[in-house]
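Only one protein chain is missing; all other protein chains are in place.
So, subunit A:
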């Protein structure tokens, strides 16, 4: 029983850590999106500089920003998320059933 409890807490703490990673990603996403949009876009449109055909704020905040998020999400999934079982221990359940029978 004691061992099982520890195992459960271990899986939940992985899940909790990943939820915090999700918050981190959203904060990063927000800062990038907000910073470039209002940092570069707040001047009058005549003074806009253009990057690859787009006004700079549109390019950096919307287009490049979206691509950056794609890459960051892929890296986070590959390197930070843990593969854990979502089922409870199968062998335990079988044992329970055998004992009941």
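Here is the rule we use: contacts are C-beta pairs under 8 Å (C-beta built on N, C-alpha and C of every residue); 3 or more make two chains touch, one makes a residue touch a chain; residues count from 1.
Following the convention adopted for this analysis, contacts and distances are computed from a predicted model.
Among the names given as "Sodium/panthothenate symporter", "ATP-binding cassette domain-containing protein", "ABC transporter permease" or "Thioredoxin domain-containing protein", UniProt records the absent chain under the name "Sodium/panthothenate symporter". Interface residues of subunit A facing the missing partner chain: 4-5, 8, 11-12, 14-16, 18-19, 21-23, 25-26, 29-30, 33-34, 37-38, 41-42, 44-46, 48, 50, 52-55, 57-58, 61-63, 65-66, 69-70, 73-74, 76-77, 81-88, 92-93, 96.
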